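One chain of protein is taken out of this complex; the other chains stay put.
Lettered A, B and C in written order, each chain numbered from 1.
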Amino acid sequence: MTTKINLNSDMGESYGAWSMGDDDTLLTVITSANIACGFHGGDAVVMNHTVRKAKAEGVSIGAHPSFNDLWGFGRREIHMSAAEIENIMAYQIGALQGIAAAAGAVVTHVKPHGALNNMACRDKSMSDALARAVKAVDRNLIMLAPTGSLLLQASEEIALPTASEVFADRTYDDDGNLTRRGDPKAMVHDPEQAVANVLHMIRHQELVSTSGKVIPAAVHSVCVHGDGPTAVAVARAVRAGIEAESIAVVPLPEVLSA
Amino acid sequence: MTTKINLNSDMGESYGAWSMGDDDTLLTVITSANIACGFHGGDAVVMNHTVRKAKAEGVSIGAHPSFNDLWGFGRREIHMSAAEIENIMAYQIGALQGIAAAAGAVVTHVKPHGALNNMACRDKSMSDALARAVKAVDRNLIMLAPTGSLLLQASEEIALPTASEVFADRTYDDDGNLTRRGDPKAMVHDPEQAVANVLHMIRHQELVSTSGKVIPAAVHSVCVHGDGPTAVAVARAVRAGIEAESIAVVPLPEVLSA
Amino acid sequence: MTTKINLNSDMGESYGAWSMGDDDTLLTVITSANIACGFHGGDAVVMNHTVRKAKAEGVSIGAHPSFNDLWGFGRREIHMSAAEIENIMAYQIGALQGIAAAAGAVVTHVKPHGALNNMACRDKSMSDALARAVKAVDRNLIMLAPTGSLLLQASEEIALPTASEVFADRTYDDDGNLTRRGDPKAMVHDPEQAVANVLHMIRHQELVSTSGKVIPAAVHSVCVHGDGPTAVAVARAVRAGIEAESIAVVPLPEVLSA
Partner (left out) sequence: MTTKINLNSDMGESYGAWSMGDDDTLLTVITSANIACGFHGGDAVVMNHTVRKAKAEGVSIGAHPSFNDLWGFGRREIHMSAAEIENIMAYQIGALQGIAAAAGAVVTHVKPHGALNNMACRDKSMSDALARAVKAVDRNLIMLAPTGSLLLQASEEIALPTASEVFADRTYDDDGNLTRRGDPKAMVHDPEQAVANVLHMIRHQELVSTSGKVIPAAVHSVCVHGDGPTAVAVARAVRAGIEAESIAVVPLPEVLSA
């Protein structure tokens, strides 16, 4: 019987004069923040603000590293060697650790961003590189990755702590992957539907695909989003729905602790 | 009587396809490397290479943070707030710490680069910001700064460990500052002259300006350079000259230890 | 008696995934667009969109070049040589000309952005460099510059076509400069007040400072802004107020034609 769960969200993706997302509000709803590290968004000033606000709200802090691609917001697939990927991972995780140290905070997890995450979730050697990089920087960092993903598998193989996430505002296909964004069924905009889906996934530790297929799935964390007109409403509803079931919404390290 | 001294050099300033300096050779001569952190040079791959080579050579590792200005190589003066400067310092130091951690190495000092260093050396509030940033990330980091500088003073005021450096290939004016680069007397290209100057500064813990004025000066480290046709020759001569005096050339932390 | 006037606004300052300003709406109100050229905002895709929308609305197109400083949004003062400034000007103007050519449109003016503009307006040699650069690329380009500024003077000295602008949402000091942003009187948020100020400046070709001083001022164009909660309302009110006086609001080249 699940008694605690984590709520995570991507954060700190503003850059210089450009603002993105309502982070300050969302940080009062979630319990773990995946903070951009400057390669797709999130300059040092934004990182500092986000880290301090997360700390103040009791939200655990994770790095959200990316390809170095500000223009493409880390969403463009870029072909790099495994060694290059390991180095940009170490760089970005370290950069956030430096900002966090200066704020008296600690980085406890890593969740790769955008195309870096997507490519790793279908390429085992890239997942291996990401997992190796995280472990090399700090073997206690938790890899937060999609349930059932190659990235999760690669992390487990080298005994890196892991947490499995599902998405509150997305649906799944029969392979347990997210339904492609182009598909009209891809997004869940209705807060009630999102809550129902999330509660089912948590209670039963399984996904139900859009065609009705049931797929066993470890669920440690639920990812919510802060952009879009209904995002914060969905996040709030998900949290309220979970707490109404007497399941505690906690920072990521607490989900994994006995 | 000085029995040990440090030799430092700026390193890892290549970027992507562009190469700069003969780092691999210079790393066999010096004992501390100030490694660029990606803002003026030194991408994650270059940083990793430089950290691993430094570690292999027993050279201690320092961060060489800069304004974020690849095009200007960190040499252009950019006006930023103290808070912004603290954040880019924490970011860059952390990034190098991340790369170092992944290589099983440790960052032990910080030396600001280019215009960031120059502006701080004539603006106390900027020196204060740099010193605060280093201390906030890790209070054991050594600030390596020009002897007699505001940056050194600011660091000492907040009890940050400090080391004073002089330059092997530069001359000094009557205020104890480096002679401006435009001045024909600014540079020391002759290895013998460089060695004589350095030995005088180390033995007597004083500078002698181009006009002959004597200025007391703590000297923990001598900065040598790796670019230019005579640079490596000067560095080698300086090291040989120092060792011929039975003064040990050691990594920065060892100079400061009793 | 003034019978025609121009309304200009800075545009196309979004970048990649980050959006800024309500350009599409403002392009239905103004008659000249100063389009960012990628150095402080405005990637090639944004530039293309803005150029095509401006063309469709009959809005004349200008380049809005900047220091190369995405993080600082071109607002940070960066010290560069005159030759460097001329080259980044030619680069950015040309880039917009390339985008415009591909859209069947033409660039007819240039208005420097942010710190580049501010520094030039107090440094004649920098204004000279900007004017020289514009003339070198195309001697028919109009320099759009603050009324009474050194930039205007420098442009006139080399016979570059010029247009003088005033600001609808800002006040002036006794030297004819914009009141500094920190000052509580700096901004005009009330549309009625903005309209009254603008009509006075157009009718009398003079500024009135916040202390009441009258300063003669050529006025070819009024700058309005697209960001901030009241900006579009101010812009619309200014246009309506001008047209109610039977003054035509026209693209910049038409203001200067006989």
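Everything that follows uses one rule, which is that a contact is a pair of C-beta atoms (placed from the backbone, for glycine too) under 8 Å apart; a residue touches a chain by one contact, two chains touch by 3 or more.
Note that the structure is predicted; figures quoted are calculated from it, not measured.
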Exercise for the section: Out of B:L70, B:V106, B:L178 or B:A233, point to the residue that touches the absent chain in the complete complex. Expected result: B:L70
Exercise for the section: Have a look at C:N48, C:Q153 or C:S209 and name the one touching the chain we're not showing. Expected result: C:N48
Problem - Missing-chain contacts mapped onto chain B - result: 14-20, 41, 43, 70-73, 75
Exercise for the section: Could I get the residues of chain A that touch the absent chain, sorted low to high? Expected result: 68-69, 71-72, 76-80
Exercise for the section: Considering the whole complex rather than only what is displayed, give the residues of chain C touching the chain that is not shown. Expected result: 38, 43-45, 47-48, 83-84, 86-88, 90-103, 133, 136-138
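We adopt the following convention: only the chains that are shown with their structure count from here on.
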Fill in the blank from the handout: Averaging C-alpha coordinates per chain, one finds the centres of chain A and chain C separated by a number of Å equal to 42
Problem - Junction residues of chain A - those touching two or more other chains - result: 43
